[in-house]
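Here is the structure we will look at, set down as structure tokens.
Complex shown without one protein chain; remaining protein chains in place.
The first chain written gets the first letter, and so on, giving A, B and C; residue counts start at 1 in each chain.
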Amino acid sequence: MTNPAPADGPQIPKINRDLLEPLLSTHWSYFLLVGALAGLVAAGAGAWSYQFRTGIGQTNLHPPVFWGVYIASFIFWVGASHSGTFISGVLRLTKAEWRRPVTRIAELMTFISLIIATLFVFYHLGRVWRWYYLIPYPNQREIWPNFRSPLMWDAMAVFTYATASTIYLYLPLIPDFALMRDRIEDWRKPLYRVLSLGWQGTQHQWQVLETAMRIITPLIVMVMVSVHSIVGWDFGVSLVPAWHSTIFAPYFVVGAVHSGVGLVVIGMYILRKVYHLEDYIGQEHFDKMGKLLLLTTLGLAYLYFAELLTIWYGNIPDHMWVVDSLLSGPFAVPFWFMVACVYVIPLLALTLPAFRRRPLGVMVIGVLINIGMYIERVLLIVPPLSYPRLPFNWDTYVPS
Amino acid sequence: MVDVTNNGTTLFALFELSAPVKALVEKLQQAGIPLERIEVISPLPLHDARVTSPPRIPLYALTMTGGFAGIAVGLFFAAGTALFYPIMTGGKPVVAPPVVGIVSFETMMLLAIVTTFVAMVIRLRRGSRHAVVRDSRIDDGAVAVSVQMDGGDTQPAAVEALLREAGAFEIKPVRKDRVRMRRDAGKDAEQEGLWLWLGCAALALSSITAYSRDMEEQASYQSQEAPRRHSPPGSIPLTSRAIVSSAPVTPDEQLAAGTRVFRINCVHCHGPEGGGDGPVAGYLRDYRKICRPLMSNDSPWPLSMRS
Amino acid sequence: MSDHEQEPREAHPYKWEMVVDLDRCTGCEACVVACHAENNIRISGPEEAAEGRAVNWIRIERYWEGEYPNVKARFMPVLCQHCGNAPCEPVCPVYASYHTPDGLNAQVYNRCIGVRYCGNNCPYTVRQFNWFDPHWDAPLQEQLNPDVTVRQNGIMEKCTFCVQRIRQGKEQAEKEGRRVRDGEVTPACVQSCPTSALVFGDRNDPVSRVAKLAASDRGFHLLEDLGTKPAITYLKRLP
Partner (left out) sequence: MTIVAGSLALAILLYVLAVKFVPIISVWEEKEGLMHGGRHE
């Protein structure tokens, strides 16, 4: 650079100290939290094993609603995974300087959300012990997956995305692993030594790393768009009324980014509070994230309106049954609650610059958006399935 | 690659982050030090010190190659394998272009990204064998320049002067054994890495093989079996799916029927001629023992069945 | 020796279809009972039926026609339509749902992994899922049909047009070197229908009853405009 910042001396050690602090010291409440979460996870695992032994019937699903909360959760978590790729990928591409403290938080979310999303696929399967039928490898069963099935595209897309986002999380971590290898002297050291790949910080290594990141960043952004498009096509290509729509792919992508950015805001807020990172994550960042949320809110509202408008105006009975059930039928309460959470409140609040500069406020909006988006995913799945084209066995469903 | 163990001196100098590293490197080059013996180590990428880098890295080309390989895999999956077993489903063509596009896109991205990553890891590891001392002060905001010299008399002094002139706040020679130790540490890391990966693989394997359940193992299936009475030995079922004809059959017809059954059930191992050379035979453990009676001339097997 | 199974698939001579004469159907549900008996359909019990999980491969839908005092009940048996362009088939990731050369939508139980997309995508909602392991109350397990697989927990099932009977008929005919005669193969529902509202046969045989009836001007297909090309033709005289 032509004009190096003067006298950075004391600042860089401070960065090292502050950012490694969470790894080195642990408050007792941390173990409490881990214990509580582990307990919940164990309960979930127990529930799954019960479902495994007895059958999918435990989910309260029944015809005509064959998909329920599991698929909704899958979409939600895949959507949540768009947080990292969108924020860190797109912002890296555009060389936005303010991205720096946010990228890692977001990338970790991507990685973890994808693990959870994959789990939901397995919860959902009727014969989950036969899941390997989906892997294309030559076998004595002479079964080959059907690549014409959207679910197969889905499986491939999620696999690609999971691999790519793991790599994408890992790449910028390598120099940090090297730092931790040199700074942290406990049982984690060998782990860091392996993971840092012998990183020294030579200019050659920096160049290789930066080249790789420059290549992978645009690729993973494309994968991100394709993944949620494919999840959208899972529904769009079907014959189910109100699913059969061309708008689903872009709608899913924008919705995913919407809830993903919301999640990152939550993460930013909590981590900032707990680990006192106010020096790094400032009001400015919440302001910028608030603007992003405003953008996705508007985009999503536009797409949702376009979707509902075309159905409403077209007035095809099969589709109208679904829309009526949302607007004024049995699904009206969650629908309007969702509209408030996802569109109205964020729109009203985030347009105020003063509000965007309040981290707590933006965080609350993030929580609302995520609750709303989860409801939206459920509403996307259940009402259309509840009203099949033959009106004989209309029936709704309540998750157990 | 530089042999770091030759008899020479390595000078290691620390600078402020704002030091004019690029100018220094150029001066060192003018002083006769080849570029590959100068190493600049920094806690963040120094975009202006790129003079020290080796020729351009073929990562882009590798990414493209990976991408094209991915397209090929996608085409093979979505179009090629569909043609092997052309099963029609729901009026969709056997090779559906949009589907091929979607599948190929995903495999293309997958292979492109993974290839880039693997290539990068290989380059990184190769780069790290340049083997230089790492100083913890680098992470706290310093740039290190290490210069290897091959034993000329005046060189170290001249280089040291250049380093000082550029503003080094510390210059120290590095002993050879120190350098080599680094390399061994790299080896250790490799071994640890191997164990780590083996452990992960074992975990993954155990998770795959954890459960198996089949219809045949269920009580519901046995309840279907229970009420079936065994027929007396030698009897012929009247209304089952077995092929029974009330009309008298000629030996030729019997032979033809037998051939058909043989072709459906036996050929895989015994081969079309009963020679024990069916496609599956090679996988059997003692296939010669199994097939021997069929190969001998005095076997009861009708060799005339060949047709 | 000319092996039948080595002939090209296009040359296969059968196309199984059914005709349902709504003007004859009395809604007696004999077909439903017969189907349960023939195909080892599990007994759901009242609790599960109340949850909407009653399994019927064929169901009688009841509609009301006319305004209150002059009201008439109309019955419509709905079973798998064995569509020519079946929406359930391409969405299956493991080829459990596929099209046989005879024009049947086959469901290969032991391939199915239970993603249930086919169930969603079927506009007729005739696909049934095994939410739990099947069971039969005490004497009923004695009457299970040995020719039909018992479907386990976690897989999809649906009307097969009694494929076991079709295969038996085809093998018998093949053995005697002829085509299957019209009326020789009947699914359980057709066999048990007291008013002969259901007719089954080979549509490719121009003189079969089913081919003649399907050409009737009373004929229509269920949700015809979806382009699924159902193999079941409904007959109803329009008022």
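Following the convention adopted for this analysis, a residue touches a chain if its C-beta (ideal position, glycine included) is under 8 Å from a C-beta of that chain, and two chains touch if they have at least 3 such contacts.
Everything quoted here is computed from the prediction, not taken from an experiment.
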item: Chains on display which the left-out chain touches in the complete complex; value: A, B
item: Hidden-chain contact residue, picked from the options A:Leu23, A:Ile135 or A:Ala332; value: A:Leu23
item: Touching residue (missing chain; options A:Pro175, A:Gly198 or A:Gly290); value: A:Pro175
item: Touching residues (missing chain, whole complex) on subunit A; value: 1, 4-5, 8, 11-12, 15-16, 19-20, 22-23, 26, 30, 33-34, 37-38, 40-48, 51, 69-70, 73, 77, 97-98, 100-101, 103-105, 108-109, 112-113, 115-116, 119-120, 123, 172-173, 175-176, 179-180, 188, 191, 267, 271, 275, 277, 279-284, 399-400
item: Missing-chain contacts mapped onto subunit B; value: 17, 43-45, 141
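In this text, only the chains that are shown with their structure count from here on.
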item: Pair joined by the larger number of C-beta contacts - A-B, A-C; value: A-B
item: Chain at maximum distance from subunit A, centres defined as averaged CA atoms; value: C
item: Geometric centre: closest chain by C-alpha means; value: A
item: Computed distance of Cα centres, subunit B from subunit A, in Å; value: 28
item: Subunit A-subunit C separation of Cα centroids, rounded to whole Å; value: 42
item: Interface hub residues of subunit C, defined as touching at least two other chains; value: 87, 90-92, 95, 133, 152
item: Touching two or more other chains - residues of subunit A; value: 127, 144, 146, 148, 152
item: For the subunit C and subunit A complex, residues of the former touching the latter; value: 48, 51-53, 59, 61, 78, 87, 90-95, 111-117, 119-121, 123-125, 127-133, 152-156, 222-223, 226
item: Interface residues, subunit B side, partner subunit C - complex; value: 87-92, 215, 218, 220-221, 223-224, 226-228, 241, 243, 245, 256, 259-260, 263, 307
item: For the subunit A and subunit C complex, residues of the former touching the latter; value: 54-57, 60-64, 66-67, 124-128, 130-131, 133-134, 143-146, 148-152, 155, 234, 237-240, 385, 388-390, 392-393, 395
